[in-house]
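First, the structure itself, so that you have it in front of you.
One chain of protein is taken out of this complex; the other chains stay put.
Chains here go by letter, A, B and C, matching the order in which they are written, and residues are numbered from 1 within each.
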Amino acid sequence: MASDTPLLDELEKGPWPSFVKEIKRSAGKSPKAKDLLGVVEQSYKDKITHWKHGGIVGVTGYGGGVIGRYTDIPEKFPNAEQMHTIRVNHPSGWFYTTKALRTVCDIWEKHGSGLTNMHGSTGDIILLGTDTDQLQPAFNTLTENGFDLGGSGSALRTPSGCVGPARCEWACIDSPHLIYDLTQTFQDELHRPRWPYKFKIKASACPNDCVAAIARADFTIIGTWRDSIRIDQAAVKEYASKGLDIENLIVARCPGQALEYDAKAQKLSVKPQDCLRCMHCISKMTKAIRPGKETGATILIGGKAPILRGAFLSWVLVPFIKVEPPYTEIKELLEKIWDWWDEHGRNRERIAETIGRLGLKDFLKAVDLKPIPQMVYHPRSNPFVFF
Amino acid sequence: MASDTPLLDELEKGPWPSFVKEIKRSAGKSPKAKDLLGVVEQSYKDKITHWKHGGIVGVTGYGGGVIGRYTDIPEKFPNAEQMHTIRVNHPSGWFYTTKALRTVCDIWEKHGSGLTNMHGSTGDIILLGTDTDQLQPAFNTLTENGFDLGGSGSALRTPSGCVGPARCEWACIDSPHLIYDLTQTFQDELHRPRWPYKFKIKASACPNDCVAAIARADFTIIGTWRDSIRIDQAAVKEYASKGLDIENLIVARCPGQALEYDAKAQKLSVKPQDCLRCMHCISKMTKAIRPGKETGATILIGGKAPILRGAFLSWVLVPFIKVEPPYTEIKELLEKIWDWWDEHGRNRERIAETIGRLGLKDFLKAVDLKPIPQMVYHPRSNPFVFF
Amino acid sequence: MARTDIGPPDYRLMLPETITSNYGKWKYHEILKPGVMKHVSETGDELYTVRAGSPRLVSIDFIRDICDIADKYCDGHLRFTSRFNIELMTPKKENVDGIIGDLKKLGLPIGGIGDCISNIVHTQGWIHCHSAATDASGLVKSIMDELYEYFTEFKLHAKLRIAVACCINMCGAVHCSDLAVVGIHTTPPKVNHEKLASTCEIPSVIASCPTGAIRRHSDKNINSVEVREERCMYCGNCYTVCPSMPLADPDGDGVAIYVGGKVSNSRKPPMFSRLAVPFIPNNPPRWPEVTSILKKIVEVYARDSKKYERLGEWIQRIGWERFFALTNIPFTEQHIDDFTYATETFRATTQFKW
Partner (left out) sequence: MARTDIGPPDYRLMLPETITSNYGKWKYHEILKPGVMKHVSETGDELYTVRAGSPRLVSIDFIRDICDIADKYCDGHLRFTSRFNIELMTPKKENVDGIIGDLKKLGLPIGGIGDCISNIVHTQGWIHCHSAATDASGLVKSIMDELYEYFTEFKLHAKLRIAVACCINMCGAVHCSDLAVVGIHTTPPKVNHEKLASTCEIPSVIASCPTGAIRRHSDKNINSVEVREERCMYCGNCYTVCPSMPLADPDGDGVAIYVGGKVSNSRKPPMFSRLAVPFIPNNPPRWPEVTSILKKIVEVYARDSKKYERLGEWIQRIGWERFFALTNIPFTEQHIDDFTYATETFRATTQFKW
């Protein structure tokens, strides 16, 4: 018998694990998953999406956490008529016990399609495809089992952070704890959209930025240090003797020209004042070099995707801040930022766009920060200066 | 007796030659120069200018070349009431015979204040200060003696070029001849303002850009070469033996990383495809390195000061063009540029601003040029693409 | 009444024992082979991590399968990475081969650690989003099939991060990826005049357009808007605001390829990805034109780059003029920026390569 999904079947071939196989696995048990397969096959045929603009659906007391979704071909695929997504806030660092994961699976077997994204690109567990009447029961069971929803809409979005000190030797801050604490503190902001637009927080515990915070978070926290990198000369010798070309691959690539290598003595030295804390030498010689001891974070503001004034990378806002529970200073800063943005931001305007429109000066005043050269690559070149 | 100009007198002191002394020298013979001194002293006292917006004055048949100027304190300094400036087009490369210069001096002794700027920052001889009724006679005598006016207003401005092959070993094009030829060809454009705004042409015969063309000219012609720099190894050895640190001062500073130095053999080699023709190695080792043989120019567009959309440096338009009399290709390009700008430019909009507003794409089409990567530092990052 | 605002589970309850007792004490790590690394603590403890690729869109049965492995070897713990990969961790070296064997049995690739291509950050596409100009999951599958060995082996001089987004909303760090595939429309929205007035606020629709392409319909009897097509660059913002402005078009939709972005601060500051290929029409189920051009870029980069040089650093060193020449990608008017900061991208120096 000819397959109903000849196009998608093509995507079961090849070495990379197949999402089509996964949908088919669920389709065996879930009519919704089965009809989803049909809708997607139809898209592959028609070369357009068959999902309509989502309607407003949700759970009691929350303004977000659910993405409503309906197909435009319900007549062909009635079980896919409603295909809502539930965003479930992940535990910091995406660590799970199998018990917790199995619980989520069981809930989703009962209340949804059995399909998920592990994870969404903001970091949530995405439970993909259910009906309106299943939302509240699914939510109730989730919270009974210790899970809660993530963000959507013009709200704080699910914060996320890198694995940090849980498994990384370079962590300068406790990213999992910080993210957990901020998420708990700002539950209201997460669940009840009331701002001009979305707001994202991400934390990486060192400048390698393993959650791509600088590009994707309105409020970016990146671990760093204020003193000098620490060099273990014995370990340097070991790298040298194992053939690492320290001169060309480490020293010459240092963006601050902060390193000097004495090839004879196999000794590496640093001018701490020239180090830009880029992580390169540390990453490549991890047994010999580590971050300094006086650790904390740089806070940057405004990262976002291109809609609507163009993409922005986050900009330096606070060059150095200590990061210790209960993180009062960071929380106060966030509140000030939100207050200003809430008051001045236009509808669908990310914080970077509001700052771009009104100027960094006004923003800095509102959040009680002094202008410093670290905030800019270089001062202005134009003479159009307000006094 | 107390001096009338106690403040300006201060500026006669000190080692650098004094403009006050110069004004005083003329003041001895010219009442206009004397009253100029008075007006300027008044400005030094009041800390504001005492010149009014210029009225429209000029010579028959020309729309420019004269800057009208009146003081706002004619009651105190009647001889400075009118203080018009005549812009006289300099000979290419600012070369003069003393005979020609003395002729200009004599004319200005008769028809003006006897004060000049040698030169104005566009490159003209500036004859500083005369009355309306002296303009035509001064002009007549100037042209009788082979001089003509430079540009002002919304016209082509006096083109200028570096000394080039007249005295420089690096010249890749004949900048004085090119400038002379273009100036002669476009006399009408120079003398009869009819464009949206001013338009400047400057030519430097190599990328050292000794007339700052890239920053100050709407149409920037910079000499360059298409083949390889030429290295004389014997001369390299000589530099080396005289102690030049070729490795650190030349090779390491090459922006294309195109040079390699064999310290033992004292041999310098180049990867021509990596050379960016920056001139550094040539400038610092002029006896050993020279530009290639296949010379011509890069043409760039749009340099200007900050009014009104911000300053622009000129942008690469034609990476390489042969520069040989009668320069037909360059002239045709200029005509196409002016046609487009004349049609689309707004009032007081420099060509860079028109391009910025309407996009490089439209402009390139109008002037029959293909988009190439050399025109940009990098392709767009945003996804807002027209098809 | 359900509990609200409890927040996510405390991550500390999710950590394996070895992590809890060595939290913040890690000293160094070593990459042992593709997909396997060892972290060593100040305490002397060791932790072995095996990383496996995942299609991200997975069934609960898939998750349960992974859980089985974690129960068998990892005391019932596991994690996911910021790029959707699965990580199984154990203090016991002898468990590593078992984990790998069981993962392979499930058909999962082991790799993604170190100087290689990791999993593709991607989005919903035709699976779930109304905005999609292409599918994400199908593209990812096709690309990773083509570049499979770059995940499972060390064939590069640095990490190479790929992202796929199904529209220019770019859900993910697409704008800063070494290679980015972005769904784009190339035809203006087709206004549904019957429904528009009832479904959308006309002033908001007009205001939503960044280029001012939308105005009230010129026929006063039609209570709707019209699009000045020559001003439209198909961003879809009007559609986000108003369902009656759909852009999806079987022939006009496809993808663009952006290259050379990065996020880390290592060596060079973060960089945006930049346009390499303006448009490739959708060609499901396998988008062969897309996968082959990506492979070409990866191969040229692998060959021409220096050790530790990310794709964008490589291009910065050789220059974009060389990049287009080496990859044989044509340079077009679309590559030249014409958005807000366009003039900042124009080359204001005579320094360039032929």
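The rule is simple: contacts are C-beta pairs under 8 Å (C-beta built on N, C-alpha and C of every residue); 3 or more make two chains touch, one makes a residue touch a chain.
Keep in mind it's a predicted model, so treat the numbers as computed, not measured.
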Quick one: say which of A:Trp108, A:Phe147 or A:Phe312 touches the chain that got left out.
A:Phe312
In the whole complex, not just what's shown, which of B:Pro91, B:Pro272 or B:Gly292 touches the removed chain?
B:Pro91
Considering the complete complex, of B:Lys284, B:Lys331 or B:His344, the missing chain is touched by B:Lys284
Of the listed residues B:Glu144, B:Asp227, B:Glu260 or B:Glu294, which contacts the missing chain in the full complex?
B:Glu144
Tell me which stretches of chain C touch the chain missing from the display.
265, 269-270, 340-341, 344, 348-351
Which parts of chain A face the unshown chain closely enough to count as touching?
207, 214, 222, 224, 226, 255-257, 273-274, 276-278, 298, 300, 302, 312-316, 319-320, 352, 355-356, 359-361, 364, 371-387
Using the document's contact rule, name the residues of chain B that touch the chain not shown here.
7-8, 10-11, 13-23, 25-26, 33, 36, 39-40, 43-44, 46-54, 59-62, 67, 69, 83, 85, 89-102, 104-106, 108-109, 114-119, 121-123, 128-129, 136, 139-140, 143-144, 146-148, 160, 162-163, 165-169, 171, 174, 176-177, 180, 183-184, 187-188, 191, 207-212, 214-216, 222, 249, 253-255, 276-280, 283-284, 286-287, 305-311, 313, 348
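The working rule: only the chains that are shown with their structure count from here on.
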Where the centre means the average of the CA atoms, what chain is farthest from chain A?
B
Cα centroid separation, chain A vs chain C, in Å, comes to 12
Which residues of chain B are in contact with two or more other chains?
381-384
Of all residues in chain C, which are in touch with two or more distinct other chains?
168, 170, 175, 210, 235, 261, 272, 339
